[in-house]
Each structure stands twice: as structure tokens, then as C-alpha cells.
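So that we are looking at the same thing, I have put the structure below in C-alpha cells.
Just one protein chain is left out here, and the rest sit where they should.
And now, chain A:
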Amino acid sequence: MTAPEGPVAGEPDEVLDCLGQRCPLPVIALARRLPELPVGAVLRVLADDPAAAVDIPAWCRMRGHDFLGTTGPAHHIRRAR
């Protein structure tokens, strides 16, 4: 299975800088922040740990949020509910 790749149209509502953090820390930061944003908001998580590219989409699936795609270390998530 491959995650959608590519730039996301428009700018995110917020950027979460998790560069240098090892998994599961970027996923934990995402799980803390996203519910504080309004439904529909887009969060960009910057995470360069290779596991983040696997675990952020998996978290979105488990929690029912929209994973929009990854470009380099930037992962885009939309709060869906």
C-alpha cells in the first residue's frame, strides 16, 4: 500500500514541527493538537523520522481523519470529525 504523495493545494491552517523527533512522538503531538483545531482544519506535521510516513496515515485511518498526503517530511492531515 502506498500513501498518497504530492503537494496539498493551499496552505495548512497550522504547522507542527516534529523534526528530529522519533516515533511515536510525532504521532502523539498530532493526536494532541488536531482535536483542538476546528473540523475541516488542515494540519501540516513536519516529521523526518521514517516511521512517521507510515504511522501518521495509519493514525488517521484509526481515528477517522483525512490523510491528505506527504511531500518530503511534510505530512498533511484534515480534521474530519
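To be clear about the criterion, contacts are C-beta pairs under 8 Å (C-beta built on N, C-alpha and C of every residue); 3 or more make two chains touch, one makes a residue touch a chain; residues count from 1.
What we mean here is this: contacts and distances are computed from a predicted model.
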Chain not displayed: protein name in its UniProt record ("Phenylacetic acid degradation protein", "Ectoine/hydroxyectoine ABC transporter ATP-binding protein EhuA", "NAD-dependent dihydropyrimidine dehydrogenase PreA subunit" or "Aminotransferase"): "Aminotransferase"
Selected from A:V15, A:V39 or A:A58 as touching the chain missing from the view: A:A58
Chain A residues touching the omitted chain (full complex): 1-3, 22-24, 27-28, 31-32, 49-51, 53-55, 57-59, 61-62
